[in-house]
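Shown here: the complex without one of its protein chains, the others still in place.
Moving on, here comes chain A:
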């Protein structure tokens, strides 16, 4: 048992802080807020990280990873959140990248990994369908082999940023016999292929990040199949555990709590700050205590992974608790905004309103409802724990 940082860890922390301080400048940050400049700003930021060599902390060094140990990764994540630096778009770097270097051919690795690292390709994820949500394995999008190609037809839904994507990684049905998990394949599909149509979905926060992606007889080279045909579920499962661990978002929740604390010191009721209100304090500390625990739960999982274990059912615990805490933080911020939670963006400026965080609070609270649904709903995560950990 030892969680103290060594001198070299402290030096590393200084280096991380200095880099964020310089590279994550205000001009860039302002471009994230505008939908017309969002995509280019994301790519530019990720390219800065790429140049620094820090774009893929989770990848093995041989494929372009940082070679950091668990402590360094923890420090990096903590500092990133504390500095308010946005996380990378996960679909290429945290999702399909690891699948390709774990299960792909040499040719696939050479073709796709460098462009994921450099952010020259924008990836999106084609898993859910209208009839296949929590029950993902019941998916129906079909891929039929014709010579050296698969012909893909069907539709995926809830596809984040499909409107920007160059590539989509998809689970498709290649076999309808036997167990439903057994006939699924993992395909990489060029979003510029004929027969693909992207339909926008406006979400509850009034934004457009989600889409439906239609496939009308889209032809995909067999060379874009990951691993073996009909074995895609195995690769997808490995990826889902990664996704769930990343969803927990403890450092970001901690940062939000710090921000809420400073807002609460300024918001008043009856002339007294909300921060001095006992009920508000209780809500704040309820969350802070859970996060203190969750931070160490995450470290324990990471430590076990670092010593050779794979993130298994523990990732479900992180997903459930992490998203519950995100929602608690978002709710607290929204309540702090009181009437101003109702304010929509682009109506009045913060100066005109005399209030700065209500619209943002509403947006994160509303879209935050999705976190207990996506990545395998929390109900499904509880089923996983009940079965895999408790043996029920």
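Rule of thumb we're sticking to: a residue touches a chain if its C-beta (ideal position, glycine included) is under 8 Å from a C-beta of that chain, and two chains touch if they have at least 3 such contacts; residues count from 1.
By definition in this document, contacts and distances are computed from a predicted model.
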item: Chain excluded from display, named as in UniProt, from "Pimeloyl-CoA dehydrogenase small subunit", "Zn-ribbon domain-containing OB-fold protein", "3-oxoacyl-ACP synthase" or "Sarcosine oxidase subunit alpha"; value: "Pimeloyl-CoA dehydrogenase small subunit"
item: Residue among A:147, A:270 or A:391 that touches the chain left out of view; value: A:270
item: Omitted-chain contact residue, chosen from A:48, A:255, A:319 or A:362; value: A:362
item: Touch list for chain A against the chain that is not drawn; value: 128, 131-135, 138, 157-158, 201-204, 206, 210, 267-271, 277-280, 283, 331, 334-335, 338-344, 347-348, 352-355, 362, 366-367, 369-370, 372-374, 377, 379, 382
